[in-house]
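One structure follows; several queries about it will come next.
Of the protein chains in this complex, all but one are displayed in their positions.
Right, chain A next:
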């Protein structure tokens, strides 16, 4: 089946809109570039407060930014003055409107308790900085694929489980990058997202490409 491959190549209708949050100018510039190279639209803001403002969570309308684009993915730095990435994550996950937007945390510090708390609060992934192009490409590619295959996979899967009902059970192989992953979903379509483990969807992609 060539479907997944074709979608990724055709690009524009599946272009993700990513909201990047980081208090560092340097890091904002870099993440913006990484995302643009990965064919995403990017909005980069310098704080959690600005991010909430953009999303309209501070009393505004919806997840439509000023240019009317829905946000498909949020990538936020962990250590920021004012509101940390963790606090931003919690606010997003506690919002009925936005909790389905996947949130990825980036941090220069590889602290296990930090990673665990973020995943507990619903972060899709925790990336150790400096973030590599390969990380971003993988994230955004899986996001697009999830958007494509969602609806075919059936019901929600508990985040902690590493097996999905519709795929053969897979080994709980951890990706070799320093990030830790659980599940992924990007909400490119408007209906409810099933949460399937990333490695499982990778397996599906490999099968489809044969």
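In the analysis below, a contact is a pair of C-beta atoms (placed from the backbone, for glycine too) under 8 Å apart; a residue touches a chain by one contact, two chains touch by 3 or more; residues count from 1.
Just so it is clear, contacts and distances are computed from a predicted model.
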Review point. Going by UniProt, what is the name of the one chain that was not included in the view, given "Kv channel-interacting protein 4", "Histidine-containing phosphotransfer protein", "Latexin" or "Septin"?
Key: "Histidine-containing phosphotransfer protein"
**Study point:** Residue, one of A:17, A:50, A:91 or A:129, that touches the chain absent here
**Key:** A:129
Check your understanding: Which chain A residues touch the hidden chain?
Key -> 23-27, 29-30, 33-34, 37, 79, 81, 108, 129-130, 132-133
